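The other protein chains are all here in position, but one chain of the complex has been omitted.
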Amino acid sequence: MSEAFWKTSLSAVGQNKILIRGYRVQDLMEGCTFGDIVYLTFRGELPAGNEGRIIEMILTSSTDHSFLAPSIDTTRFAASAGIPLQAAIAAGVIALGEHHGGAIEQCAKILQDAVKAGTPAADIIRSFKERKQRVPGMGHPIHTSDPRTVKLVAKAREWKLAGPHLTLAEKIGAELNLPLNIDGAIAGIISDIGISWHYGKSFFIISRVVGLAAHAVEEVTCERPFRAIDLSDVQYDGPAERELPARYRRNES
Amino acid sequence: MSEAFWKTSLSAVGQNKILIRGYRVQDLMEGCTFGDIVYLTFRGELPAGNEGRIIEMILTSSTDHSFLAPSIDTTRFAASAGIPLQAAIAAGVIALGEHHGGAIEQCAKILQDAVKAGTPAADIIRSFKERKQRVPGMGHPIHTSDPRTVKLVAKAREWKLAGPHLTLAEKIGAELNLPLNIDGAIAGIISDIGISWHYGKSFFIISRVVGLAAHAVEEVTCERPFRAIDLSDVQYDGPAERELPARYRRNES
Amino acid sequence: MSEAFWKTSLSAVGQNKILIRGYRVQDLMEGCTFGDIVYLTFRGELPAGNEGRIIEMILTSSTDHSFLAPSIDTTRFAASAGIPLQAAIAAGVIALGEHHGGAIEQCAKILQDAVKAGTPAADIIRSFKERKQRVPGMGHPIHTSDPRTVKLVAKAREWKLAGPHLTLAEKIGAELNLPLNIDGAIAGIISDIGISWHYGKSFFIISRVVGLAAHAVEEVTCERPFRAIDLSDVQYDGPAERELPARYRRNES
Partner (left out) sequence: MSEAFWKTSLSAVGQNKILIRGYRVQDLMEGCTFGDIVYLTFRGELPAGNEGRIIEMILTSSTDHSFLAPSIDTTRFAASAGIPLQAAIAAGVIALGEHHGGAIEQCAKILQDAVKAGTPAADIIRSFKERKQRVPGMGHPIHTSDPRTVKLVAKAREWKLAGPHLTLAEKIGAELNLPLNIDGAIAGIISDIGISWHYGKSFFIISRVVGLAAHAVEEVTCERPFRAIDLSDVQYDGPAERELPARYRRNES
């Protein structure tokens, strides 16, 4: 028999029945936290310990970072233009790129590859230095001791969820003399609880969607439509006003 | 003093400090569930009862509906084209429109306006009939007794979170002889716990982002790139092959 | 036989053959301007007169409006976060909402409905006044005599493309003592050349995509990554720093 065009192992739907990874959705609603559901969806099985709780802490850590985050600003401008809520949120989600949460995926991939291969911290640092790139997950422009990172790492250790990935991440930070940042902490912890780096950015996305929703509603309910920069704040450094070249000056009528 | 261009009541950031609605983020991480955080973000205060738990049930209810949901299909096609995870998710979020989760916002607005004004169910139904429109939040193409709705409504009552909005929604359904669907149940419950209809779609969006992430990763890791329809499955009903009109046949060389 | 799931009258593809509305794509490339193609795609037939040329004028009119346009700002913030070009452009496209180009669709619908039904300008104005709404397509916050509008309207008349829709739009403006703005001019002209209001926003979108692409590339090549607002430019007006309520202060360890 040929392969179906539409194929999935994630969920199944029938009349009055929805299965998520085999479990009935109403059972999950009754028995699980949202953190458990995220773990189940990405791993295929429910947590055996506090994995769901540490995921809820991760999701709580990154909902908002005020206008200092390009994702928030993106959503504010888009929302001001008169669009549905989900479209304003989607614009902000698009902005969660390589320089904005993307370090979770990058760092988790490095950690997972290195732990599997037994690569030491020094080798990782050297390979980034050779390419004149910074190791993702280390350092922060504002926070010298990010309270989110401190809390996450402490709880991961307390709940025995920390393992070789988080340890490696901390070692890299120590050798670089840089604090592990929130992206690096999340990368280490999700790797230690067995989640593939492919899902790395998801944790930031799920979390930030809450903040984006609130900023979109605040924009629409508290500000005038069409958020506009003042003309006097714009610096134009292109060519001065000029005439079209002769060949473009048509006498058309 | 003039108004600042960037103004918010949602969060504040300083060095090594992030406040969400006035609370330090590390305290929220330690003491609250993700459901509490959603409530706090949208309402401004932490729950006094089980509001956070019912929000987690809502978030658990709608993560995935297999390929029967256009949002999932949108993300699958987009992800197959070779784009970052957040972009694939954003494409699916865009698809959470008027016919796909939008009923939460529409229904919540109706319920909140009606409860405030004392409008009875019969009047609401009549006004929709006059415009030949269906009341949002009622009926489902597949589920005659949606297990998600049943569970949500039961818990809202058990936890004393149900009030006039959910009651009104159920009354409308009863008079129309249609089951309250998942959108209608969410609309009634969030209204009863005091959340503005402006946030209505947010609950579906936060929830569905989990499923979209999983479908995007499944597409990338289990399927070949560039999901393509087979030529033989396409029906073309436009004009047959034809020649350009004479005036467009230039002899240009 | 049952309806195909995938059905279209727009284009057909076979081996070494692509038909657009029945014409071979290579013939269109040879004989037509891009303006002709837009007209063909939306109308089904090639222009009989200067319709393609007026469309190119419309497309030229709206590529960029500097940072005064939320769409441009949206793309700049998104692009700064390290994402592919098409994702940065998509973020800006999302922002082309009701208050930002949306007036083309709204105004074209009004004009097309009114011309069909014979509704006079005064009736349209009255119905908007009753709903305390502004008629779309009239007035501009900066431009008292928008050079784009002036040029478009002059050429539409010179090329005998103007008809009852543009005339009605101008009449509405005259009675309101407001200049027709660029959205209103485009709405009138596309209606007169027979294009459905459903396509209204498309003209702005196709045009603006050029400017969004240029702004995204300028952001990436001329600015530092992660466009960040300065902390000192943000005004926070939410609750002051506070302690969690007692019930959230868990002694968990």
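Think of it as A, B and C in the order they're written, each chain with its own count starting at 1.
Simple rule for what comes next: contacts are C-beta pairs under 8 Å (C-beta built on N, C-alpha and C of every residue); 3 or more make two chains touch, one makes a residue touch a chain.
Bear in mind the structure is a predicted one, so any value in this text is a computation, not a measurement.
Visitor: Consider the whole complex, including the chain that is not shown, and state which of B:Glu98, B:Asp113 or B:Glu243 touches that chain.
Guide: B:Glu98
Visitor: Looking at the full complex, which residue from A:Ser9, A:Ser127 or A:Ser145 touches the chain that isn't shown here?
Guide: For the chain that is not drawn, the touching residue is A:Ser9.
Visitor: Specify the residue from the set C:Val38, C:Leu111 or C:Ala187 that touches the hidden chain.
Guide: Hidden-chain contact among the options goes to C:Val38.
Visitor: By the contact definition given up top, give the residues of chain C that touch the hidden chain.
Guide: So the residues of chain C touching the missing chain come out as 6-13, 15-18, 20, 24-26, 28-30, 32-35, 37-38, 41-42, 56-57, 59-61, 63-68, 84-87, 89-91, 93-98, 101-102, 105, 142-148, 150-152, 155, 196, 198-202, 205-206, 209-211, 213-215, 217-218, 220-222, 229.
Visitor: Quickly run down the residues of chain B that touch the omitted chain.
Guide: Touching the chain left out of view, chain B contributes residues 66-68, 70-71, 73-74, 77-78, 80-83, 87-88, 90-91, 94-100, 102, 141-142, 158, 225-229, 231, 233-234, 236, 253.
Visitor: Can you name the residues of chain A that touch the chain not displayed here?
Guide: Within chain A, the residues that touch the unshown chain are 3-14, 19, 21-24, 27-28, 30-32, 36, 44, 46, 83-84, 86-87, 90, 94, 229, 231, 233-245, 248-250, 252.
Assume only the chains that are shown with their structure count from here on.
Visitor: Rounded to the nearest whole Å, what is the centre-to-centre distance of chain A and chain C, using the mean of the C-alpha atoms as each centre?
Guide: Here chain A and chain C have centroids separated by 30 Å.
Visitor: Can you check how far apart chain B and chain C are, centre to centre, with Cα atoms defining each centre and the answer in Å?
Guide: 26
Visitor: Listing for chain A: what residues touch at least two other chains?
Guide: Where chain A meets two or more other chains at a single residue, that happens at 66-68, 87, 90-91, 94-98, 102, 142.
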